[in-house]
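Every protein chain except one is present and positioned as in the full complex.
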Amino acid sequence: MIETRNTTLKICAALSFVLCCTSCGGIHNALNPTGPQAQNLSRLWWLFFIVCSVVFVLVMIALLLSLRNRTGEPQVATAPVIEPPAEQERKRRNVVISAVTITVIILFVFLIASYSAGRSMTAELEHKNGLNIELTGHQWWWEVRYDDVDASNIFTTANEIHIPVGVPVTFSLKAADVIHSFWVPNLAGKKDLIPGKINTIWLQADKPGVYRGQCAEYCGLQHARMALWIVAEPQEQFNAWRQNQTQTSVTPASDSQKRGQQVFLTSTCVMCHAINGTPAGSNIGPNLTHVASRNMIAAATVVNTREHLAQWIIDSQQYKPGNKMPQNNLSDADLQSLVEYLQSLK
Amino acid sequence: MSHEEAQRKPQRIEIDQEELEATMRREREELERTWARPTGLRGWFTDTDHKSIAKRYIVTAFVFFIFGGIEAALMRIQLMRPDSHFLSPDQYNQIFTVHGTTMMFLFAVPIMTAMGIYFVPLMVGARDVAFPRVNLYGYFVYLIGGILLYTGFLLNTGPDAGWFAYVPLSGPAYSPGKRVDIWAQMITFTEISALAGAVVVIGTAFKMRAPGMTLNRLPLFVWAQVVTSFMIIFAMPSVMLASGFLASDRLIDTHFFNPAEGGDAILYQHLFWFFGHPEVYIIFIPALGFISPIIVTFARRKLFGYVALVLSLISTGFIGFGLWVHHMFATPIPQMGQSLFTAASMMIAIPSGVQIFCWIATLWGGKLNIKTPLLFVLGFFAIFILGGLTGVMLASVPLDLQIHDTFFVVAHLHYVLIGGSVFPLFGAFYYWFPKWTGRMLSERAGRWNFWLMFIGFNLVFFPMHQLGLNGMPRRVYTYLPETGWGTLNMIASLGAFILAGGVLVFVINVIWARYAGAVAGDNPWAADSLEWATTSPPPNYNFHNLPVVQGRYPIWQATADAPVVRGLSTTKRETLVTSVMDAQPELRFDIPGPSIWPSLVALSTAVMFIAGIFTPWAILIGAILAGIALTCWFFGDPNYENKTARETGERSEHVGPAPELRPKEV
Amino acid sequence: MSTQVVIDVSELPHHEFDTYDPVWWGNNLLLTIETSMFGILIATYFYLRQNFPEWPPPVAQLTATLKPLPQLGYGTANTILLLVSCIPMVLTDISARRGNRGVSQIGLVVGVMCALGALVLRGFEFSAMYFRWDSNAYGSVVWFMLGMHMMHLAILTVEAILLAVWIFTREYDMKHRVDIVTIAIYWYWVTAIWLVLYAIIYFTPRLG
Partner (left out) sequence: MFKKKFHAKTQRHKEKPFETRQRLASLRLCVSIFLCFLCLTSCKREQRQFSSPPSTFKSYDVTMSDIHPGSPGMPQPVQNPSDQRAFDTNEGKRLFTQYNCSGCHFNGGGGIGPPLMDEKWIYGENPENIYSTIVEGRPNGMPSFRQKIPDNQVQQLVAYVRSMSGQLRKDVAPTRNDSMNARRSEQRTERETPRRSSPPPQ
């Protein structure tokens, strides 16, 4: 049974090594915090992780030591001990009792730690006077509505949330169909979007950059392809973006863009999508007023390039089988001009 | 009752050796005839012997375990590489739902109940369980439930809303067709059978113990089964309502979960997890019951801290009901409430700790003899403790918000459930296989089996912790290459095949040993508890003379002139009923014999629920059918045992010890 | 001659009332299951109530003054009937213990009559609600509670009928006397549960 001991030790060592060294970097990573919320959490995580690892190793050592006293003789030959020496038993009882006590203490520490962490996360949620964003989950994309006291500044976009760096952003979370969950690990923990309820969470990015999030509550066929991007940028850059988003869509310049708009308004597109400034006003699908200003399409699934856009319009089902956008058999010319038009919607 | 006192004190009787042997021989023949089991197809539907029912349970559950494993393998193949097209999202969603449902409802719970049904009567020294026909009914209901799920699955009607089928996704508006209905009814079937099993086990453990087996001499295995059964009794009604509400929402337009009409999606989560979390302990506590006897047997010493272990079992059972909300921390729940549930969730680590420490103390003081069963128990320690620690992490609200519903949780729950239940279960298989079949499993194959499973398991699930922290949500049918989740997923998928290899070794080992394994004898491990006091496999009547227990380790503590129980009829199906606390003889209870009606009631239950998916009228018809069958159950040869007596040509009044065994003056 | 120590149980009875008999345990465990089921159902009732500004929700057809509270008539009648039905059951219970066949028979018959009456009344109770099960969550949960209890009432009635038939046609042996006592327990339980449901369904909305 020597190998039990060694192998177990090896495995433990190897595994804890893996866990330690691979936890760094990435725009979609809970251990690479870039906001107060996530930092709070990762601090808590490392506390738990280190203490738990120590406990685990200690218990394993105790276990392995307890295996040292073995007998080769056959099972039946070894006489069972029903009355072990009282002295030893008392010693063992003391050891066990103290071990349990230590467990209790550790758990108490954990409890305090996580309670205070939780407090600081939900604290003064109501008077975070930064940005208010209303996030609505659809199967399988995110509708983003930027609230503002001035109604003319309210606008709606999808799947790509721009936020200013260093400003707390409050999200009020809703769901249009089933339960989804909003989770951007680098910035904060997750919160569910539940039909008939309103859930709130705030987060803040301290470094500019792109942070990826993905729906974390199973929401049907395309749960796997329901991601979003949070683009954190300096205040003025954000203001510029916001300024642009509040505008209505650009009027088509070239002929083919004009034709593209016509195609859009006379084909299936207009049934679901809105482009502010045109008759298209349906909000079943993402709002396309500034679609060209987004980096990704299809809920942060594919890069927003001309080819992808064209393929997506013709046959979205090959990217996201089962998504609600139908296939369209447009003539090549129509498609080209439509894509051109959409590309122009900066 | 005055005569009882007379009954209770042992009497010394003088008898001639030959006479004794002659009597024994005669009685053995009579018992064989009285407790004969119907065989063949008829036996399938009428045999109420707890051992054959339990064997069927175990085989059936293990088959479902294999199915679930195959589904798991398919998922691992799909996730091996990013953007893989091995499965369509629709297939993948059905597969992971059926995988979870199978493992939880068709494998884990039934197989634990089955172990109880097989061993509780043997360990407490009874001839059969308290309600053998209910037992049979439970098995058929369970079997039908399983077949229902898999028939649906094969007909592309597999449920696809996850094993906890959250509304509204599983509700009428977002799960068209009959997929989720089949899931809901399958739940109903399995919970009925679980409840039946629970009642049977408690009844047996409380009332059928051998004289002298007071509650504080009850084997830990039985304690674990009792605690589990009580948890089932209080937890299952909750999921019964959850699935009932869901089904009626889907079929007759009720509005329990429709926010627009005052319903509530969170209500479902409360109902489900009020069952769902105790469920974890319903699966895990019986495994604790396997570990104690294995450790005692192979450490060759008495258990350290019997009382502490019993108390921690019971407290686990209680606390298990206090932490369901930690599955719902991401929903809008008041901070204060959350911290309370955090506290509860962490508190449950204390009894687990007590158990672990007591076991280590037992090992510490023992003369170890590391055979495969103990090996699996050691594996349990390594894996389960890690799973328990990640469980403590999940109990903390803020941490949970990061790792909830990610692959971290997938890793955690597999560490807890496979480590906490499947490893001890395999240990139990190696430990008790000789009792079932009279043959030993191969030790060498056993070690291969263990190491393949242990290494494979850790390869599959350890990387998942990291995946979760790297942001991979659970239940995704694929992922983008840019996410960089590919490598760890590849490792996990490779591990899956090693794990599968381990299980394969086990299956081969069983098939081989079944026919060619070394003959075991009654008590191959020189173990202490009563099931080893009879032949392997045990006779239909379990014990010729019911034993009288003199300590916590009946076999080890048996004195030379250990008393036995005499006076039970050998020509009627009788067993001894004793008092709950101190196991004093009270009644000679008639055990009902084979009957066709339980299986017919099960079939009409099936009509009721399955056809009920398609038309509400079926509920009525099925209920009437069930009523008829139950009536026949009630009227149909209620005293079968007397009939056997008549068949054997003896007057059913003839009971009690043979005349030559009447007590003489001591 | 060899000696053997035995516990001779040949004189023990086959059946005994209450905790002696495993049947008692089986029955009471089932009742425990059902009790926890009703407990959770009641919790559900109050949980759903939180979602309603008015409970029960207002109905357009009714005038503002009249709230669609469940009408008391049938429910109260049902309660009284069930309470009354306990009297014969108590008699049956006692007589079964004493072994008085005649009284048991009469008691069971009267009890069954009451139970059947209660079932009929329950039918009307559903109609006394202003809502159907598919009107809204309130209707759903109330119908579910009434229905669940009705189911138990029906099972109880059938059992009682079977038992009556038995002791009229076949032997009045210890086994079935124990069964009578068991069914009496079930009977009291059904009544007790109903008292709780009655209070909740009919009066908690009136408390506002």
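A few notes on this one:
Note that the chains take the letters A, B and C in the order they are written out, and that residue 1 is the start of every chain.
Following the convention adopted for this analysis, a contact is a pair of C-beta atoms (placed from the backbone, for glycine too) under 8 Å apart; a residue touches a chain by one contact, two chains touch by 3 or more.
Remember, predicted model here, so these are calculated numbers, not experimental data.
Within the whole complex, touches from the chain that is not shown fall on A, B, C.
For the chain left out of this panel, the touching residue among B:Val201, B:Ala361, B:Ala533 or B:Ile610 is B:Ile610. Of the listed positions B:Pro172, B:Pro278 or B:Gly427, the one in contact with the omitted chain in the full complex is B:Pro172. Interface note for the absent chain: among B:Ile144, B:Leu413, B:Val476 or B:Val565, the touching residue is B:Ile144. One chain is missing from the display, and on subunit A it is touched by residues 195, 266-268, 270-272, 284, 315, 317-318, 321-323, 326-328. In the full complex, the hidden chain is touched by subunit C at residues 134-136.
Listed by residue number, the positions of subunit B touching the unshown chain are 39-41, 43-44, 56, 90, 144, 147-148, 151-152, 155-157, 168, 171-173, 176-179, 249-253, 255, 257-261, 438-439, 515-516, 519, 610-611, 614-615.
Here is the rule we go by: only the chains that are shown with their structure count from here on.
In terms of which chains touch, the assembly is arranged as an unbranched chain of neighbours. Innermost chain of the displayed assembly, by C-alpha centre distance to the whole-protein C-alpha centre, is B.
Chain centres here are Cα averages; for subunit B and subunit C they lie 31 Å apart.
Of all residues in subunit B, those that touch two or more other chains are 259, 264. Within the complex, the subunit C residues that touch subunit B are 1-16, 19-22, 25-26, 29-30, 32-34, 36-37, 40-41, 44, 47-48, 51-52, 57, 133-141, 143-144, 158, 162, 166, 175.
Residue ranges on subunit B touching subunit C, taken from their complex, read 1, 3-4, 6-17, 20, 130-131, 134, 195, 198-199, 202-203, 206-208, 211, 233-234, 236-238, 240-241, 244-245, 248, 252-256, 258-259, 261-264, 267, 270-271, 274, 545, 548, 561-568, 576-577, 580, 585-590, 627, 631, 634-635, 638-639, 655-657, 661, 663.
Of all residues in subunit A, those touching subunit B in their complex are 1, 4, 7-8, 11-12, 15, 18-19, 22-23, 26, 28-31, 38, 40-41, 44-45, 48-49, 52, 55-56, 59-60, 62-63, 65-67, 69-71, 73, 75-76, 78-84, 88-89, 92-93, 95-96, 99-100, 103-104, 107, 110-111, 113-115, 117-119, 121-122, 139, 177-179, 181, 183, 185, 188-192, 194-199, 212, 214-224, 227, 301, 321-322.
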